[in-house]
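Missing here: one protein chain of the complex. Every other protein chain is in place.
Per-chain numbering from 1; labels A, B and C assigned in written order.
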Amino acid sequence: MIKRLQEKVGKLLREKKVALVIGYEMAGDGISTTPCFIEREDEVERLVWNEHCVYNLSRYLIETRELASSPSPKIGVVAKGCDVKSIIGLIQENQIKRDEVVIIGMECEGQFDVEGERQFKVEGLKLKDKDKDKDKEGKLLEKCKACEVHIPKVYDLLIKDDRNSGAPEPQSPEVNAYAQVEELEGKSQEERWQYWKKEFARCIKCYACRQVCPLCFCPQCIADQTLPQWISPSPSLKGNTTWNIVRAFHLAGRCIDCGECERACPMKIPLRKINKKLGKEIKEMFDYEAGLDSEAKPPLADFKLEDPEEFIR
Amino acid sequence: MTESREPNTEQQEEWQPKIIGFLCKWCSYAGADLAGGSRIPYPANIRIIRVPCSGRVNPLFVLKCLENGADGVLVSGCHPGDCHYSEGNYYARRKFAVFKKLLEYLGVDPRRFQVSWVSAAEGEKWAEIVKTVVEEVRAAGPNKQLSAPVDKCSGAPVKRKHLKND
Amino acid sequence: MRIGVFVCHCGTNISGTVDVAKVAEVARGMPRVKFATDYRYMCSEPGQNLIKDAVKKHNLDKIVVASCSPSLHERTFRKCVEGAGLNPYQMEMANIREQCSWVHHDKKEGTKKAIDLVKMAVAKVGKDVPLKRMRIPVEKKVLVIGGGIAGIQAAIDVSMAGFKVVLVEREPSVGGRMARFDKTFPTLDCAACILTPKMVTVAQNDNITLYTYSEVEEVSGYVGNFEVKIRKRARSVDMDKCTGCGICYGKCPTKVPSEFDMGLGKRKAIYVPFPQAVPNIPVIDRKNCIYFLREKCKICQKVCPPGAIDYEQEDEIIKEKFGAIIVATGFTLFDHSVYGEYGYGKFKDVVTGLHFERMANASGPTGGKIVRPSDGREAKDVVFIQCVGSRDEQKGLPYCSRLCCMYTAKQALLLKEHNSEAQAYVFYIDIRAAGKNYEEFVRRVQEEYGAVYLRGRVSRIFEKDDMLIVRGADTLSGAQIEIKADLVVLASGLIAQPDARKMAQMLGISYDKNNLFTEAHPKLAPVETVTAGIFLTGACQSPKDIPDTVATASAASVKAIGLIAPDELTLEPLVAKVNPDICSGCLACLQVCPFSAIEKEDVKDRLTKEMKIVAKVIESVCHGCGACSATCRVGAIDIAGFRDEEILAEVEAIT
Partner (left out) sequence: MTEKIVSKEDLKKILEGLMKTSELLAPGKEGDLVLFKPVKNPEEVFFAYPNSLKPVKEFFFPPREELFKHEIREGKVGLSSEHQENRKRVIWGVRPCDAKSLLMFDKMFDGEYKDSYYLEKRAKSVLVGLACNEPLDSCFCLSLNAGPHAKEGLDVLITDLGDDSYLVEGITAKGEELFQGCGKESGEGERTRKKELEEAAKKKIRKTCQPPPDLESFFEDPYWEKVSRKCISCGVCTYLCPTCFCFDLSYEGRDCIRFWDSCSFSPFTKMTSGENPRREKKTRYRQRVYHKFSYFKKNFGEIACVGCGRCLRECPVKVDIVEIVNQCSKDKTKD
C-alpha cells in the first residue's frame, strides 16, 4: 500500500497535477506518524500508511487553499473514509472547491487508539510492550469500531488495502455507534451534570479541540472576540462550560465524527460524546447526516414544516 | 457592566426566580402587550427583551443569560406559519430543538430554558406561560449550574483586601 | 455619553402601580445617566417638549423613555428625539405599562421591575449607534384583493387620485355580498341601485385593471416593491370577443343551483352570476358543463354570434409589481348547523338572512316573494333569531357580529312590505343599534311595522304539520313562548373567509384567533397591518356594515396613495450588516434568509489582502428579521437596532 501510495503521489507531482500533497510520515518515536507536506517527487519516500494515521489532514486544506486557488495546481490530500466526510463538509460550506483538491482515498481498516501511549505515560511502561498485549480489535479507536466508510465515498485516487485486494468492502460491524451516548442519556440529570462538570473543570482553554477540527474554520472564533465577549477567555468552570457548549453547538449538524477534538485534548475531555449526541439527535429529528452530500443544506440552515416541536409550549 | 448590588435588605428577602424572556416583536411581544391591555396579571419575575423575531435569538443569548445568573430563560415567537418574516420561527425551532437537547444532555435542568409560541391574540396564554415558567423555575431553585462561581485552582481560602479608595 | 431618562405616569396607568418618582431617582444613579425625570403624560406635547428642552439644557445625546409599549409610541418618541436634533435610533423605550404596571398589582414589585426595565433600556441605549434611514424607489401601482363593495370603493378612490390599480376578484363578477342584498338599512336604498354605478365605474375607469375569476397566488417583495403573481382562471369565454348578449346561457341545457341565489334558484353551466354582473361576460363552470364532462354538447359555441366560446382557454399567470396592497377579501357566514336547537341545518325552512335577502329581491329567485323553500308557499309568520353564532364562546364566536341587529330589523320591515299580512317575531339578546339613525330605525320597525321583539333565546325548533314550532323564552315577561312559524330566519354571524389564514400567511400579515386580519393598531392604525405597505378594509378585518366598509376602504386608499405618491420610499435602517473581516463565507446566512436579501461577494481581505468569499446584505430587501445573525457562528452578521452587543447589554444589566 505504501509503495503504491508513494508511486501515485510521485506521479501526481511529476505530472504537475498537484503542487503539494498532505500525507503522513513517521514521527520521531518510530511508532506513530505525523502530518507531512510533500512538494517534490524525491520526498515521496517519506509518505507512510499504517494504523497510526489518525490525523484528519483535511484540516490543512483551509490553510493551503491559497496555493490551490492559484492558477494551475491543486492540493493533494491523503484521506481516510471519515476524513473525506469533512472534505465534503468543507466543499458544502464554500471553504474549498471540489476541483481544487485531489483526494487520495485510503482503504482503512481502522486506526489504533493511542491510549497505549497514554498508559505508558502513566505507568512508565513502554509503548511497544503494551502494544503486544492488545489484540487488534482492542486497540481500535472507538470511532473505528462502528465505521461504515472503510473505503471513502468520494475520491480521485483510491489506494486499496493489499490484504483485501479484490475482496468486497468490509461490512460495517454490528456495533452500536451511540452506546456511550446512550449510557449517559440513561443517567439522571444531576448525574449528567456532575459528570460533565468534572470533565469541563479540567479544560485549560488551549483550544486544541478547535484548532485540530477540520470544520472550525472561522477566521476569528467567537471565543476570541471581545466585543461582545461571548466566552470568557480564562479557564473557569463557568467559562469552560460555555466554551464547550458553544463548540459543540457550532458543530451541530456539521461534525463528521473524526474524533480529532477528543484525541487532541490534552485533558482528555470526552468531546466526541457530545458531538455524537448532537449527531444522533439531528439524525433522529431532521433525518440528516453530515459529510455525505456537499450539495445539501446544512440542517440548521434548513427546516421542514413538520419539524418536531413537542418541547415548545 | 453590572450595577452595584442593592442594599443588604434585599438579600434577606426570599429568593425570587429571575427569568429573562426573548420575545419577537410581532407576535409574543404583542401578546404580552395584549395581556397588559387586558389587565391579566402574572408574576413580576420576568424581564422581557424585545427582538425582531424568534429567529433572531442566538442560542448563545440563552447561554449568556444562564451564565450571568438568570434562573430561567424563555424564548417566545409566533406560531408556525405566522412568522412576520414567514420562516424565522422555523429556523428558531430547529436551533432550539438541538440546543435544548444539548443542554439536557449536559445535565442542565430543562426547566431553565423554555420555548413557547404566543400569538398577538394570546394575551391570556402569555400570562399562563409566564405563570407556569415561574412556578417551574421556582421549583428548580436558584441557578447554580451554568452560573456557578469560578472554581479556584487550589482550595486555599481567600481574603479580600481593599487596595485603594478614590 | 449623556443619557436622559424620562419616566411617564400615563395618568395613573403607570403611577398607580409603579413609584415613578423612585424609578427616576434610581435612574439618576445609573451609569452614564445625566438626567432623569418623571411626567404625567410623556407622549403629550408638553411631555415631548420636556424631552426636547432637557436634551438642550443637559446636553443629552441618548434618550430612554419609560412608558408604554414601543409598538404604540416608539415612532412618536423617535420623532420627538429627532426633533431635538438627536439621532432617532438612539432612543429606547422601557415598557413599564403593558408589561409592568398593568399586569402587576404590588407597587413594590412593580417599581422594582420598572427599575430593571429602565436599567435594560439604559444599557441598550448605551450601545446604540446612530442609524440612517434608507431610500428606495416605489412602484406607483396598487393591488386591491377582493371586489366587494370594499375593494370597489378602494379601487375607485385610488384611481381617482391618478394612480393605477389592479382589482382582483375570485368570482366571475365584482359586487361581492352587497350585490346580493335587497335594500340597505337604515335608508332602504336598493343595494343594486347604489352599488351598480360603482361596479360600472370600476369596469370603465382607465386607471383600473379588473381581473375577475382570478386569484392572487404569490406575494413577494416588500413595501413599495411587491411582486405579485395573479392566476387568471380560464373563463372559457374570450373576453375581447364576447358582447354579453346572453344567448349562450339562454340555450345552455345544464341547470345547477345558483351560488349567488344561495341555492334558491338555478343557473346554467355557462352563466353570469346575476344580471348586472361586471364584467357582463359569462364563464363556463367546467365542473358542470356537459362538454367538459363528456366532450359533447358545444351548444354555446354553436349559438355564440361572435364565436367567443373557447374551450381550450388556459389559466393565465400575470406577474405585476405593486407599491401597496389593499386587502378586501370580505367575510363568510357562520355555519349554524352546529346548533341542535335550530335543527342542525336540516330544516329547509330555517334559512339565513342572506337567503331572505335573495327572496326579498325583486330580481331574485322568488321574484321578490318571501316563500318557504320547502314548498314555495308564501311565508306569513316569520321568526327571526339573532346572535346565531355570535356572542357564543362555546359553540360559536366570542364576538358580536355587529350588523345582525340592523339587518334583522330591516328584514322584519321588508317582510311586512312584501306581505302586509305577515308577522315578524324577533328573538334577541340585546339590540345593538349604535349608528346614525339606527336606533330610530329599529324603533320604527317595532312601532310602525309591528315586529314583535322577544328578549330571549330559542331553545328548540321542530317541525309539526308542515309548520315550524319555535320554542323560546321571553325573559322580559318571564313567559315560555311557542310560535307556529312558516319560516325561521337566522341572523348568522359573520366570520373570516375559510382561506383567510392562507391569505394572511401569503401576505405576511397577522390575524387573530378568529382568523380575522389584525390591524397595526386598533385605534391609531386601524387600516394598516404590521407589514408595511399592506392595508385592510372591510369585513376581512372585523364585521362591518356598508357605511363602515366604505369608510375603511377610503381610509385604506388614502394610506396606499400616501405611500406610493412620493417617488422614493424611506425605509427603516434596522437591517442586517456583514463584517467582512470575520465572515467565513460559509453562507449559511444566505440559506436562511427568507427574503433572499443576502448574496455572495468576492472581496479582498482587508488584512491578508487575499481574495475571499463573503456574504453581502442587499439592504433594501432586508427586513431585519435576524435569522442570519443567529445562524452565523462567527458573529459576522448583526442587526442594526438589535445588535448582539445591545441585546447582551440588556442581559447584563439585570443579571
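Simple rule for what comes next: contacts are C-beta pairs under 8 Å (C-beta built on N, C-alpha and C of every residue); 3 or more make two chains touch, one makes a residue touch a chain.
Small disclaimer: the values here were computed from a predicted structure and weren't measured.
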Residue among A:L61, A:V212, A:I274 or A:A290 that touches the chain left out of view: A:V212
Residue of A:T34, A:N50 or A:S294 in touch with the missing chain, whole complex considered: A:T34
Residue of A:R14, A:K97, A:K268 or A:K304 in touch with the missing chain, whole complex considered: A:K268
For chain A, the residues touching the chain missing from this view: 27-29, 32-37, 55, 59-60, 63, 115, 118-119, 121-124, 202, 204-208, 210-212, 220, 224, 226, 229, 232-236, 260, 263-264, 266-268
Chain C, residues in touch with the chain not shown (by the definition above): 581, 606-608
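FYI, only the chains that are shown with their structure count from here on.
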Averaged-CA centre spacing for the pair chain C and chain A, given as whole angstrom: 55
Shared interface positions of chain A, touching two or more other chains: 222, 230, 300-302
Where chain C touches two or more other chains, by residue: 592, 631, 644, 648
Contact set on chain A toward chain C in their complex: 66, 69, 93-95, 217-222, 225, 227-228, 230, 250, 297-298, 300-302
Touching residues on chain B, where the partner in the complex is chain C: 1-3, 18, 20, 25-27, 29-30, 32-33, 35-37, 39-42, 44, 47-53, 55-59, 61, 64-65, 68-70, 78, 81-88, 91-92, 95, 119-122, 127
Chain A - residues contacting chain B, complex: 184-185, 189-197, 201, 222, 230, 236-238, 241-242, 245-246, 248-249, 252-253, 274, 277-278, 281-282, 285-286, 299-303, 305, 307-309, 311-313
